[in-house]
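Of the protein chains in this complex, one is absent; all others appear in place.
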Amino acid sequence: MTQTKEDALARRISEYLHAREGVAALFGLAMEGAGRGWAKCSMIVKGEMTNGHGVCHGGVLFTLADNAFAWACNSRNVVALAQSASINFLSPARIGEKLTAHAREEANVGRTGVYTVTIAAEDGRMIAVFQGLSRTAGGNVVEE
Amino acid sequence: MTQTKEDALARRISEYLHAREGVAALFGLAMEGAGRGWAKCSMIVKGEMTNGHGVCHGGVLFTLADNAFAWACNSRNVVALAQSASINFLSPARIGEKLTAHAREEANVGRTGVYTVTIAAEDGRMIAVFQGLSRTAGGNVVEE
Amino acid sequence: MTQTKEDALARRISEYLHAREGVAALFGLAMEGAGRGWAKCSMIVKGEMTNGHGVCHGGVLFTLADNAFAWACNSRNVVALAQSASINFLSPARIGEKLTAHAREEANVGRTGVYTVTIAAEDGRMIAVFQGLSRTAGGNVVEE
Partner (left out) sequence: MTQTKEDALARRISEYLHAREGVAALFGLAMEGAGRGWAKCSMIVKGEMTNGHGVCHGGVLFTLADNAFAWACNSRNVVALAQSASINFLSPARIGEKLTAHAREEANVGRTGVYTVTIAAEDGRMIAVFQGLSRTAGGNVVEE
């Protein structure tokens, strides 16, 4: 049952981070699941999240992806920080749409991790694809 | 005075977009200057902008950079959308710090533009460096 | 047998491109498999591929990943070109090592595609992770 224990720890870490994230409250980010090396984070697009063209701001999409990435790259209980990330925008997201970001680990080598995060809308449209590079800083996120 | 006219139009476009950006109000984004191919956008880090480690969320930094990028890539009065962007995080930004993003055009070829955006704190610390790829969608942003 | 037919076409496209790639001959790139939305490309690191620190040049790693990406994003038989790409370097690759790049489709929306490419060494070490954005230009790659 090692898998279960690791995933339970990962979930506890995501909940711990989630409770402390100012942005989580501001944007109404919800934790939709987490395990070792992965996490899902969702959000409903609101009027205050738009850009000048009236659709969801690219920075808000990045924030959603980056948050799922943070949960996933901290899921081994070693504090990890984002070093670098890239994002490709595929479809605009409209006010009222629920978006879900799914982060999964591509690689984990020494202090470095690489994660892919996809953002999809409820109708299945792919909104954006993100890739992040993390580096551990040392120390635990939560007590074990 | 062509330069001045172009810069005045660019400034008008930034103001037009700024007034319509839901995120601008939410984050208190301020327009600090704009001209053809460049723009400056500032923000003060607040408690609701933090990540789980208590510093400014990477997504908020991205949003600030992306907003300056949007003003700059729309500054020729052809509607342009972000296709892709990358960001490198250099120093954490703390609650209360004023950050300024400065977007400048690296290249503008056909329908495609590339912009570098630096984010600096008031003490001169470089917080992040962003690069964005835009593509024009056609149509004007404002009436000329 | 639609799947088989699509994959056979994808394989024919990879072979067609491979035969025309100057870089494929120069670097000894080998086609290790291809199907709709994915492709594998391998290479052995040689002395002429090094950087100033004596290990495989980041540009050669990028070329390997980019080549697998090109096969994958052209696999639907519509000419597609790379718009943008990012790469994260995880471990140095040494002279004599065989590296395999595996490209897979993350998203395919309208004219745009996003692909993740991992590069692994024979001992299982993850060398680099790449993400590419493609855009179709129109026209077929091969006759159907």
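Per-chain residue numbering starts at 1, and chain names A, B and C are given in the order in which the chains are listed.
Methods note: a residue touches a chain if its C-beta (ideal position, glycine included) is under 8 Å from a C-beta of that chain, and two chains touch if they have at least 3 such contacts.
Note that the coordinates shown come from a computational prediction; the quantities given were computed from them, not determined experimentally.
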Per the whole complex, from C:9, C:64 or C:93 the residue touching the absent chain is C:64
Contact residues on chain A toward the hidden chain run 83-84, 86, 133
Hidden partner sits against chain C at residues 16-18, 20-23, 25-26, 46-54, 57-60, 62-67, 70, 74, 79, 81-89, 141
Touch rule applied to chain B and the missing chain gives residues 84, 86, 88, 90-91, 106-107, 109, 112, 114, 116, 118, 125-126, 129, 131, 133
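Rule of thumb we're sticking to: only the chains that are shown with their structure count from here on.
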For copies chain A and chain C, the superposing rotation on Cα atoms, rounded to the nearest 5 degrees, equals 180
Cα centre of chain B to Cα centre of chain C, whole Å, reads 33
Distance between the CA centroids of chain A and chain C (whole Å) is 27
Chain A to chain B, mean C-alpha position gap in Å, rounds to 23
Note: chain A residues in touch with at least two other chains are 84, 86, 88
